[in-house]
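With one protein chain withheld, the remaining protein chains of the complex are depicted in position.
Chain IDs A, B and C follow the sequence of writing; residue 1 opens each chain.
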Amino acid sequence: MAITASGCHKGELVEADILRADLEGRSLDPKRKSSYETLLHCQVYKRVPECGAIFHTHSVANTVLSRRGDKVNLAGYELLKVLEGITTHDVTVTIPVFDNDQDIARLAGTVDAAMRQGAARHGYLIRGHGLYAWGPTLASARHRVEALEFMFECEMRSA
Amino acid sequence: MAITASGCHKGELVEADILRADLEGRSLDPKRKSSYETLLHCQVYKRVPECGAIFHTHSVANTVLSRRGDKVNLAGYELLKVLEGITTHDVTVTIPVFDNDQDIARLAGTVDAAMRQGAARHGYLIRGHGLYAWGPTLASARHRVEALEFMFECEMRSA
Amino acid sequence: MAITASGCHKGELVEADILRADLEGRSLDPKRKSSYETLLHCQVYKRVPECGAIFHTHSVANTVLSRRGDKVNLAGYELLKVLEGITTHDVTVTIPVFDNDQDIARLAGTVDAAMRQGAARHGYLIRGHGLYAWGPTLASARHRVEALEFMFECEMRSA
Partner (left out) sequence: MAITASGCHKGELVEADILRADLEGRSLDPKRKSSYETLLHCQVYKRVPECGAIFHTHSVANTVLSRRGDKVNLAGYELLKVLEGITTHDVTVTIPVFDNDQDIARLAGTVDAAMRQGAARHGYLIRGHGLYAWGPTLASARHRVEALEFMFECEMRSA
C-alpha cells in the first residue's frame, strides 16, 4: 500500500511524503517510517478485500461528535445513498466511536473485532481524533468521506 | 431542457456531464441517463411557464432546517426582496418541506399538488435532502438560491 | 459621491456599476439610477464631515444579531481599538438597531435623529438587513467593518 510518511504536516504533503509499506505495516523505504497509524490502515485493507483507498480525516464536526457518545446515527439523509450498498435515505447508518489509544496495534485489534461482528461497515470514528472511511477507489473513498463529513456537520449543528 | 447526467459528482462536473432531456424526463442522449431527480425538474418547468433555470442545492443549513419541521418561515429579511414579486421585507415567505421519497414520480406528484394550491411559489425543501428553487434565467435562479441559503443560514443560527 | 448603481448583484460588480451622485441622492449619470439606499449614504456624508467612505454589509452574524434586540453592546474586545477614538478594550460600544423601512427617506430621517443625539457613532444595524459603517478613507472604513463583523461573529456564537 501507499501511505504517508510519519510526522508529515498534512497540509504540506508533497509526493515524496508518500511511501510504500506492506500489509504488516513495514515501510518498504529503508530510510523512512510510515504513518504512526499505519496498522489501522492495514486492518481495513485486510478486513475489507475490495478496499482500494482509505481516508483519515480530522474535522471539527467529526471531533465534536466523537466526544459526545459511543456512536453517531445517521438517518434520513439523502446523502446516505453515497455509501456502499445504500439505495434509500430511509435507513439508519451507525458510525461507531472507539476510544482513542496510543497503542495502535491494540486499537487496530479493537476495530477489527468490531468489524468482524459487522460494525463499522461504512467507517468509524476515534474519539477526539478523527474519521476512518474507505472505498474501492480514491474517488469513491473521497465521495464517501465528503458525504459522511457533510452529515456530521448537520448532526453537530442539530444538537 | 439541459440537465446533469445521472451519477455525476457535483463538485467535478464538466461540460460533457450536461445532457438534454425532454419535459417527460427522457434523455435525448441515447448513451446516458439524466439525473435521478429529472422528474422534479420537469414538474417545475411544466408548472411554472416562466421558469428558465432550476437549481437544486445541498447545504448544511437547508438540510438542518428541513429536518426541524414541515416548513421554514422567512420573515423580516431585506433579502426577501430578491424573490419574485416581493418588494418589502415586511412579509412572511413560507418554504414548504416535503418528505423525501425515492419514488421520484410520486414525489413530483406531491410537489405538483402543493404548487397547484399555491404553495412553494419561491422554492421548496425536501427533508434531509436539499432545496429546489428557480427563476426565468440562470442568473436570477442563482440570486434567489443565494438569498434563500443566506436566510436559511440565519435561521439555523437563530434557533 | 461614488455609489453603486441600483439593482447590481454585489458579488458581480464591475467598474461601470459605480456611478456618481450628489449629496441629495441624485445620480449624475442620466442613464442610471443609484442604489435604492442612496439616501442612507447621503445622511452619513452630511452628518459626519470627516466621512470619506461608507460600507454596507450583509453578513449572517449582523443579520442574526439585528433580529435579537434593539442594540448590540460590544465590550471588552481588543478590536474595539480599531474604532474611531477608542484606545482601550475597556469600554462598551453600542451599535443601535433600527427597524427596516422600505421608505428610505423616512429611515434616513430616523437614523439622522438618532445620530444628532450621539447614537451610532461607529455604525448602525438595520434589522434583518445589514450594517452601515464608515471612515475617513476606504481602508479605514474597511478595517472598521472587519472589526465590527468579527465582534458580531463572536457575539452571535456567545449567546
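One rule holds in what follows: a residue touches a chain if its C-beta (ideal position, glycine included) is under 8 Å from a C-beta of that chain, and two chains touch if they have at least 3 such contacts.
None of these values were measured; they are calculated from a predicted model.
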item: Shown chains that the omitted chain touches within the full complex; value: A, C
item: Which residue of C:17, C:99 or C:153 touches the chain not shown here; value: C:153
item: Touching the absent chain when the full complex is considered, from C:26, C:46, C:89 or C:106; value: C:89
item: Touching the absent chain when the full complex is considered, from C:55, C:77 or C:134; value: C:77
item: Contact set of subunit C toward the excluded chain (per top definition); value: 76-79, 87-90, 139, 143, 146, 150, 153-154, 157-158
item: Subunit A residues that touch the omitted chain in the full complex; value: 9, 11, 58, 60, 63-64, 67, 100, 102, 126-130, 156
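Here is the rule we use: only the chains that are shown with their structure count from here on.
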Subassemblies held together by touching, subunit B left out: A | C
item: Inter-chain centre distance, subunit A versus subunit B - centres from mean C-alpha coordinates, in Å; value: 33
item: Rounded Å distance between subunit A and subunit C, as computed from the means of their C-alpha atoms; value: 46
item: Touching two or more other chains - residues of subunit A; value: none
